[in-house]
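Note that one protein chain is taken out, while the other chains of the complex remain in position.
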Amino acid sequence: MRELELYFGPQHLGMVGNFSITLNVEGDRILKATANPGYLHRGFEKLMEGRTWIKNFPMVCRINVVEPDHMEMVYAMGVEKLAGIEVPERAQFVRSIYLELARVGSHLFGLWAYANMLGFDTVANWAMYHRDLVLDLFEELTGGRVYHIYIWPGGVRRDFPEGFTDRMVETLHSIGGCVPDYDSTFFNNTLFSERAKGIGVVSREEAVAMGGTGQAIRATGMKYDVRKVDPYAAYDKVAWEVHTREDADAYSRIWIVRDEMIESVHMIFNLIDAMPEGEVYNRIPNPLKWRIPAGETYVRCESSRGELGLYLVSDGGEKPYRVHFRTPSYSHGLTILEKALVGANIADVGNIMISLYVVAPEIDR
Amino acid sequence: MTSSLSTRLDATFKGVELGSGDDDRLAVSIPREAVVPVLTFLKEEGYDYLQLISCVDWIDRGEFELVYLLSFYTEDEVGGDGGKQDVLLKTTVPREQASAPTAIGVFAIAEPHEREIHELYGIHFEGHPRLTPLLLDRDYEIPPFRKDFDTKQYVADVFDRVPPVEEEG
Partner (left out) sequence: MDRNQLMKWIKTPTKMAHKYSLNAVYFCTGCGIIEVPPTITTRWDAERFGVVATATPRHANLFLITGYVSVKTLRAIIRTYEQMPEPKYTVGFGSCTINGGMYWDSYNTINQLDKYIPVDGYIAGCMPRPEAIFIAVTHLWTLIDKDMADGYKRYRKNYGAYRANQEMVLGELEWPPLFPTEIHTNTGEGETDATAATPTMTEREKDDELA
């Protein structure tokens, strides 16, 4: 059969985000896939070199629109480490709760994308509706639906408002009450398992060789989670588990998403119970004239896609000298995706891509 | 464990400079030629996870610094593998005719990182199979992430120069 070149994206219904893959296909089978990123390249790291440390907080969250909160967190961690700022204990808990809430929102968005792509419109609508309820919480807390800029060096911008935790628990309960519905309609549905089992297998060796993290590595049975391996915020203060699966396919990865979401909700409840009283931020020097001692650091946190790292260099000036984000989608979307697509059907491109949780702006930055 | 790794590194390779990074990372400076052997050595030591390859343009010193951040996959909780440190491997590349050996043979994930550095800093990686543009669509005279590339000037020269379309003739 004749070999054809097929452009998949950027304007394509099966493509989530502004991303493009060039597929070499024979009939319906993919022989070779070439990822073609760069549609969203804004040169963030260059722009950040031209802005002061504090001015970069509105910038970083825009790198990954699906979960801006982890971006804020990793940048704040880097700045705190270089400047030697301590974070009060309560702020650590507030940060953890906030990040787990963001993880739930991000996973619901991922579930929307995945269900939508498989044609489960009802589930997709539910997921998006439930994500909106989470966004309402964020809006109450920070004033913004999508970009929050809540985490600052030295803590968080403000404490939880009066009664916020109760409302949060109520919302999470109402979402959690729908888990049986999700399970019966989607996760235990034969259509889902038929479409996803054995699709997009990334073995442990491949995942390790290509820097896979997050669901990509946990679907191979490895309990690798930065929150456990290199704990930050308040993740070592409460008990929780890392969820893994063994089959390394799209089915396993989406199940991990579901399990993680439930785990996050439980973790939020535990964190609320264990949260101490106190201040939520330590004062930092005048941010407009803030100089950070020269040095370099690499900090990392676990975003909902995998390891999110930041390599930050300061030359002692008012602005960062070099900022480099290690984003999980970078390895998932370029090397692993190119590998996983070979031999798959055209219809499964979106399936594999979304189950790997590839978000284009993270790759391009 | 850690001290033995640094001593073994020192014993095996010439020109290795050990330092302590800002934090709990082992900082290692090596000459450019030793990048691939040292990475291979570290991989055999259990550093199977290349987190990032970064590049810093130290324009005052007239050189680029390539930074390899190495870690390892572990299932251990809190504290990792008996105090085994992550490694920060550094090498310098002169700014003129910048070129470095590719690390793809050791870590497959090096491929897009090196491609990106080639595009944004103009460092050539010897032996890299596809140094094609990754992110950019235009040609830039100076690779845009170099410190001497003035992005504001570029915007003024290119995008601001485009005239608005006359709506009413």
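So that you can tell them apart, the chains are marked A and B in the order they are listed, and the count of residues begins at 1 in each.
Just so we're on the same page, a contact is a pair of C-beta atoms (placed from the backbone, for glycine too) under 8 Å apart; a residue touches a chain by one contact, two chains touch by 3 or more.
Predicted, not measured: the structure shown is a model, and the values here were computed from it.
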Candidate in contact with the missing chain, chosen from A:38, A:200 or A:333: A:38
Residue, one of A:128, A:169 or A:284, that touches the chain absent here: A:128
Touch list for chain B against the chain that is not drawn: 136-138, 140, 144, 149, 151-152, 154-155, 158-167, 169
Residue ranges of chain A at the interface with the undisplayed chain: 4-13, 15-18, 38-43, 46-47, 50, 58-59, 62, 65-66, 109, 112, 124-126, 128-129, 131-132, 135, 144-147, 360-361, 364
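Assume only the chains that are shown with their structure count from here on.
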Whole-Å gap between the CA centroids of chain A and chain B: 24
For the chain B and chain A complex, residues of the former touching the latter: 21-23, 25, 48-52, 54-57, 67, 69, 73-78, 80, 86, 88, 107-109, 111-112, 133-137, 144-145, 149, 151-152
Residues on chain A engaged by chain B in the complex (per definition of touch): 37-38, 41, 43, 45-47, 50, 81-82, 208-211, 217, 222-224, 228-231, 236, 295-298, 300, 307, 309, 311, 313, 321-322, 324, 326, 330-331, 334-335, 364
